[in-house]
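A protein chain is absent from this complex, but the other protein chains hold their places.
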Amino acid sequence: MIPVECYFALSALLFFIGVYGFVTRRNLIAMLISVELVLNAVDINFAAINRLLYPNGMEGMFMTLFVIGVAAAESAVAIAIIINVYRKFKSDSVDAIQNMKG
Amino acid sequence: MFSYTIFIMLLPLLSFIVLGLAGMKMQHKVAGLIGTCSLGIVTILSYLCAFQYFGMDRVDGVYQTFVPYNFTWLPLGNLHFDLGILLDPISVMMLIVISTVSLMVHIYSFGYMHGEKGFQRYYAFLSLFTMSMLGLVLATNIFQMYMFWELVGVSSYLLIGFYYPLKPAIAASKKAFIVTRFADMFFLIGILTFGYFVDSFSFSFAGDIVMGQGTTPFIEGNIAKAVAAGGFIIPTALVLMFIGGAGKSAMFPLHIWLPDAMEGPTPVSALIHAATMVVAGVFQIARMFPLWIQYAPEAMSIVVWVGVLTAFYAAAVACAQSDIKRVLAFSTISQIAFMMVALGVSLPGHHGAMMDNHAQLGYMAGMFHLFTHAMFKACLFLGAGCIIHAVHSNEMALMGGLRKYMPVTHITFLISCLAIAGIPLFSGFSSKDEIITACMQYSPVVGWIMTGIAAMTAFYMFRLYYGIFWGTENKEAHEHHTPHEAPLTMTIPLIVLCVITVGVGIYSTLGGFLGWGGSFGSYVSAAGTDYTIHFDTQIALTSTVIAILSICLATYIYKGESQPIADRLYATFPKLHRAAYKRFYQDEIWQYVTHRIIFRCVSTPIAWFDRHIVDGSFNFMAWGANEAGESIRSWQSGDVRQYAVWFLTGTVALTLILLCI
Partner (left out) sequence: MANTVMFIILAVFILGSALMCVTTTRIMRAATFMLFVLFGVAGIYFLLDYTFLGAAQISVYAGGVTMIYVFAIQLVSKRTLQGLEERVKSSKMIAGGLAALAGLVVVTLILLKTGFYTQEIANVEVPMKEIGMALVGSEKYQYVLPFEFISVFLLACIIGGLVVARKEDKA
């Protein structure tokens, strides 16, 4: 059996790769893609813990299921917002939306 | 039992609020009626209270002190500020004086202020003043008296500055307020000293007071403790308080505001600056009289000599004034000085009794003179108002020969002049005679000086009288506009006040010579016991003769159509006349002191400190806040990614902290 720490390590690495991508990328869609990576990392974590530490319950699996559903919905709304932003600012770069600059 | 006395205080306050807030929307007549009616009710209540109070039986031969209302307003440990009503002989007497004169002034103002802009404001302020003065005399403790003292000062300021579009009125009101405020600083220090050492502010020195239901009892002042702390403490506190009273009562050198206060309307001068407010200082000493007699008899000599100096100074200046209201103002100063001297010459009693006939006489005489002076001085001022109304000017040079045109004013003015000169059968004789008797008992020097000043009083008052009603007529002015008698609303108060003067005068003169009881001394005296007035025939005769001589001198100099002697005197002593006319340069001295010395040496450094250091520190703090804000402005970059980095960093840091704890 694969020790549970390996799954955790994988999930952590994937999580922080996603974070790095979110912070670094300028394109709005690329930032969203990085967010998807983060969500997937979390899903792996849930599934692994459920399977390997608490095999009698199913909470982890259902959590993952619902996270997949929510992530899909959230992507849809985020894309809609980005389309609106593109219409207003005529740009897909996050530097364009700096109206809140102090 | 005296529970209705609260209305004596509340009604003028209510009238002030109503007239102040809604007066501008009312017609003049309605506002005046509201003010006058509320004051009429107050007068009725005051008379009822006096009737009831003096009609009660004495206890141990002394009228009891009643406190129907007294509630703690601000408790501060042992000391507490109370508000309440105290009824004892002098406060009830003052109630009568204040309400009577105020009612007369209210009625008179209907005619005098007819058509003036701000009529309603005037009546509102009159109500405010009446309430403040009533509160002052009904005070149960010295702090309440101080509070109403300041309120009276405010009302005076508002009323002197009534014609505020005119610059002289503004200057006069400011001067009055600043000078009295300066004096009140000493008053406050005196109160605080007194309160600190005696541990109480109340007036219950003897402790024998009948408290009403639901009132707060006084904490008995520990006068013995104050005395033990140092023999000079109580006299110092009392003298400081006297300085405050000297400011309000226009004693030398703090008298400078009173002549200028004549810029206000004449009824105001009658009410405030003749009858009521300016006697507040005298009233204060009368109120604290047991303390003065028992613990500070030597300090009384300060009161005496300040009074003597003021009386002489004011009489000298009054002889040279040409504005009728200024003459009356200086006459007021002089007469109040008489009252102060009367209080000051009271000595502690001999053999055991703290207050026997010696102390009794001065106190009683001072209070009696307060009463009579209020009546005839108000009559004089109101008469002057009628004259000004007819001639449209204050200067004596424009008057003359008015007796043909204004008979009622003429007669009432003459009666009041006879009263102030001290002719028997008029009230001024009795009170002034008693004062001079008391002075003679204290020291013959003071007695003869006061007699001399009484002679000067008679002289300048009749100079004024002849200057207005006899002498050459101002024919050119009379062709344009014939002076006419004042309307009824203005002459009726004159008549009423004269009736009181003559009535009191006849009764007290005859009673004093024939030894009748039931005169003023029966009601108001220092020890509270019955004090029947007896006239010392020798002194009475001397003062009457001197008064008649002065009147004859004035008649001789001023009655005729031209005044050759006066002109020759003027030519011989021009500098003296000029100095007297300019009030012996007192105002200039004060200006010099304040501008050169105080402003330059004290105010300017303080102003520099305030502007640079106090303001500077606040500006520096603001600058610092601004700089701090600017420096962290870059954190708001509008860049989502930077926010995400900080968010992440924060989370990591928080996790670390939570791990380590």
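Each chain gets a letter, A and B, in the order it is written, and its residues are counted from 1.
Heads up, the rule we're going with is that a contact is a pair of C-beta atoms (placed from the backbone, for glycine too) under 8 Å apart; a residue touches a chain by one contact, two chains touch by 3 or more.
From a predicted model like this one, the values you see are computed outputs, not experimental measurements.
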**Item:** chain A residues touching the omitted chain (full complex)
**Value:** 1-10, 12-21, 23-30, 32-34, 36-37, 40, 43-44, 47-48, 51-55, 57-59, 61-62, 64-66, 68-77, 79-84, 86, 92
**Request:** Kindly note down the residues of chain B that lie in touch with the hidden chain.
**Result:** 641, 645, 648-649, 651-652, 655-656, 659
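Please note the rule applied: only the chains that are shown with their structure count from here on.
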**Complete:** Cα centroid separation, chain A vs chain B, in Å, comes to 87
**Message:** Could you list, by residue number, the parts of chain A that touch chain B in their complex?
**Reply:** 19, 22-25, 31, 94-95, 97-102
**Request:** Sort out for me which residues of chain B touch chain A in the complex.
**Result:** 633, 635-641, 644-645, 648
